[in-house]
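Shown below is the structure under consideration.
Left out: one protein chain. Kept in place: all the others.
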Amino acid sequence: MEYLITVVVLVYGIIGGWFLYQINQQKNINRSK
Amino acid sequence: MIFHLVLKDLKIEWRSKEIITSMFIFGLSITLIFALAFQVAPNLIRTFAPGLLWVVILFTSVLGLNRLFSLEKEDQALWSWVAAPVNRGTVYIAKVISAFIFIIMSELLFIIPFFIFLNLPSNFSFISFALILFLGTGAIVSVGCLISGITLQARLRDVLIPILLFPSASPVAIAATKCTGLLFNQIPLVNYLFWLLILGSFFVIFGLFGYLVFNQIVEE
Partner (left out) sequence: MSFFKHRNNLIHAGIALTLSVINIYIIFTLDPPNLAQGVFGNIFFIHVPIAWSAFLLYFGVMVCGIFYLTNKSIKWDYRGLAFAEVGTIFMFLVLTTGPIWAKPAWGHFWPWEPRLTTSLILFLIFLGYFMLREFGGNPEQVSRYAAVLGILAFLDVPLIFFSVKFWLPEMQSHPQVGQYFSSANPMSTYLIIFSFISMIIISSLMVRFRTNILSMNHTS
């Protein structure tokens, strides 16, 4: 069971983290324009 | 046209002999390291020998390809490619043939010490062995020339060529090792036609792709 939780957290955590990181990057670009 | 391009590379090499000698000595050094590394279990060398052989060939190919294309970069020689009224695909084919000749010649040189130092049996058909060597080297060279062309302008080109070549040429490593292993066990050629087919199709696919695409690589 813990393997399943690890996998789900890993997959969706990385995808969600990627989105947050990209939104952050977008804010930086907008700020520097 | 191809003939003249290949002849040019051969002439340059004949004058300095730097590519073949450096590949030969490098192959010799790797063989030495293998012999030392297998000290713990010398009887296992015979089992691993096919794989080791192709490791040596891959490493020395990297050296040779790097050197061969660096010749073009020195003294702004790249402009001769761009300015010449020749289809760049032809340049690619000529490079493949030159690289093939150089690597085969250095292979023939360091294979004999390879067999001697690692005490390998030599009771197999030499024609089949030559066939495997030719097909495997051809496959490595077809991808290798493409990758060398791509990394020509890169800052880290010495490191980028092996990084890109080794994963891309992994089917060659698998197929060639399989063939050589079966050959050393005296299994007749017909059994491993599949692997020879993989090597051949590797050469055809990437040779064709390189011919079509080299135009784009050498544009200014």
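Brief remarks follow.
Should a chain be cited, it is by its letter among A and B, assigned in written order, with residues numbered from 1 in that chain.
Methods note: contacts are C-beta pairs under 8 Å (C-beta built on N, C-alpha and C of every residue); 3 or more make two chains touch, one makes a residue touch a chain.
A quick note: this is a predicted structure, and the numbers were derived from the prediction, not measured.
Counting over the whole complex, subunit B has residues 143, 146-147, 150-151, 153-156, 160, 163-164, 166-168, 170-171, 174-175, 178, 194-195, 198, 201-202, 205-206, 209, 213, 216-217, 219 touching the chain that is not drawn.
Contacts to the hidden chain, counted on subunit A, fall at residues 1, 3-4, 6-8, 10-12, 14-15, 18-19, 22-23, 25-27, 29-30, 32-33.
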